[in-house]
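Can you read through this structure? Questions will come right after.
Just one protein chain is left out here, and the rest sit where they should.
Order as written gives the chain letters A and B; numbering starts at 1 within each chain.
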Amino acid sequence: MKYKSQAVAMPYFIAAIGLFVAQIVFGLILGMQYVVGDFLFPEIPFNVARMVHTNLLIVWLLFGFMGAAYYMVPEESETELFSPRLALAMFWVFLIAGALTIIGYLTVDYATLAKYTGNDILATMGREFLEQPLLTKIGIVVVALVFLFNITMTVLKGRKTAISVVLLLGLWGLAIFFLFSFYNPTNLVLDKYYWWWVVHLWVEGVWELIMAALLAFVLIKVTGVDREVIEKWLYVIIALALVTGIIGTGHHYYWIGTPEYWQWWGSIFSALEPIPFFAMTVFAFNMVNRRRREHPNKAAVLWALGTGVMAFLGAGVWGFLHTLAPVNYYTHGSQITAAHGHMAFYGAYVMVVITIISYAMPILRGRACNSPKAQVLEMWSFWLMTIAMVFITLFLTAAGILQVWLQRVAEEPMSFMAVQDQVALFYWMREWSGVVFFIGLLAYVASFFVKGKEQPAGA
Amino acid sequence: MRAACPPLPAPRTPPTLAGDLAIWIFILAELLAFGVFFIAYAFARANNPELFAAEQLALNRDAGAINTLLLLTASYFVVRAVHAAEAGQSRHGARWLVAALGCAAGFVAIKIGEYAAAFSAGISLSSSTFHMFYLSLTFFHFMHVLLGMVILGALWLNARRGLYGPHNMNGIESGAAYWHMVDLVWLILFPLVYVIR
């Protein structure tokens, strides 16, 4: 690596992968509970397992983003990190806070946890994805601010590139919109309205800036294409993402007590939301086709291309599938939503974090690329996980279509639980796909330990 | 760092990028957004012909017509400014831009008057489907006019400093293209929402 302080990225990446494994274990538990209802009850009720599954996802992606920033920013700014010690200290604070929260979820009754963590002073818990106790939320804000301070100071004292500026904007946006998680009015409609300012403006807003910056960085490194060209396209893509995505928030405002016109605004703008993802796919393939060098890290290139394709499929295509108000009227809150959520998160954010890890980790370990043997295993893990995720999505979509039909469209609608029995076969197939995904993930972890013929790093 | 890894093939020839592609992507994206909006309008109108016809009558067509003239005039002035810059008379072009800005300001003033009248009559996004479209489409366009004015203002500052000339037309041509797009959208919007019955 070019700068010593980039090394602080390593523990972040390791923690991210570790938490990823834990997330998938809980995913398998959830999948099992869908078909064997009393599985692990009452030790781990579904709601607890789900909270752990989704919160771990968010936390490990945040670890991945922070690790990526610590790796990229010194290299982009051409200067050492402002304070590597602060970065390391925050790593431990975040890891311990995250671990304590998960242990709290698993060992303490949720209402008791709320009582002892100040939820009566400021009630913020019990809302989807924002289940964290108040103390954890404050911890997240503190860690984020210290992290942003560290990164911003580094950028300010060094070279300012488009990539580092866009990354910073994304990370600042992430922190700022998280503040809406502290706003929880009794009025349910207002509560939901601003809840989406965290959730939607994260994943279809500022996170896309982070994702695009990560992808652009890796593409510059592995293709050798001129920085001017890549950075121009970076701006084009994120402009399209925000232009469509900000008003696209409206696709969440159809049925939650907000005025009817959101059905028009939301449909129109979210119908355009696939465009930036399509542009990103075209961009990734274009840059790799125009590459001016053959980078030896084939696995990283594969992950980068995979991100483009899967983000387009998961976020773009599967998002569009149910985004128009007349369709969403029937699909809202069904397994279709779950199908979209799984593939979009995997395709956009999981894969982009793995892309940067795949590129940076060998360098952090003192070599330009892993041995061919290790790379072959990593590429196997790519295909196993990606194909498994495609099948998870397809089975959930099938379950969702059937669910919508039986429960909402049919002349004599069936009750929710009766429908769940009808679609159990698809849930079983989803669970088996999940097992394949987990095998792929284990192969991915194993690829870090494959020795093979390694080549020492040059300069 | 890469020295130890498999040997690199010779670098390929540097790629050439069609330069204007990206600005056209944006203009197409804008037209697409408006286009989808117009289709949605047509769709909603087909479902409620009486409501749309009745409420359309209440709109101030004179204000709309004057605004159409103002935007067209502004577009003409922008064209003159571009020609002036092409002829190497950037500062002269700046005066044309001021005239265009004046027309745009007139548009904004009339539009604000229209909105004030609408709001005092109790028209809002939620008062009817037609009002929803009338306000949404015109306000979306209104914001484009404001952004267009910011862009014309930036062009004016540069033109006044004599920045544009036969060899530097990129900025002023791009800004002008944006303004013409705003004008073009209005030319569809005005008959669609105000006139066609």
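FYI, a contact is a pair of C-beta atoms (placed from the backbone, for glycine too) under 8 Å apart; a residue touches a chain by one contact, two chains touch by 3 or more.
Just so it is clear, contacts and distances are computed from a predicted model.
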(request) Out of "ABC transporter ATP-binding protein", "Cytochrome C", "Gfo/Idh/MocA family oxidoreductase" or "Heme exporter protein B", flag the one the UniProt entry gives for the chain missing from this complex. (result) "Cytochrome C"
(message) Counting the whole assembly, list the visible chains that the omitted chain makes contact with.
(response) A, B
(message) Please identify which residue in A:Phe26, A:Tyr193, A:Tyr359 or A:Phe395 touches the non-displayed chain.
(response) A:Tyr193
(request) May I ask which residue of A:Leu106, A:Ile256, A:Val282 or A:Leu364 touches the chain that does not appear here? (result) A:Ile256
(message) On chain A, where is the contact patch with the chain that was removed from view?
(response) 33-34, 36-38, 41-42, 45-48, 50-51, 110-111, 114-115, 119, 123, 125-128, 131, 162, 184, 186-190, 192-193, 228, 231-233, 235-236, 238-239, 242-243, 246-247, 249-250, 253-260, 262-263, 265, 329-330, 332-335, 337-338, 407-409, 413-417, 420
(request) Determine and list the chain B residues touching the chain excluded from the picture. (result) 17, 19-24, 26, 124-126, 139-140, 143, 147, 150-151, 168-171, 173-174, 177
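As a convention for this text, only the chains that are shown with their structure count from here on.
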(request) Express in whole angstrom the distance between the two chain centres, defined as the mean CA positions of chain A and chain B. (result) 36
(message) Touching residues of chain B toward chain A in the complex: what are they?
(response) 1-6, 8-9, 11-12, 14-15, 17, 22, 25-26, 29, 32-33, 36-37, 40, 44, 125-126, 132-133, 136
(request) Mind listing the chain A positions that touch chain B in their complex? (result) 224-226, 229, 232-233, 236, 239-240, 243, 259-261, 264-265, 267-269, 271-272, 275, 279, 290-296, 363, 367-369, 455-459
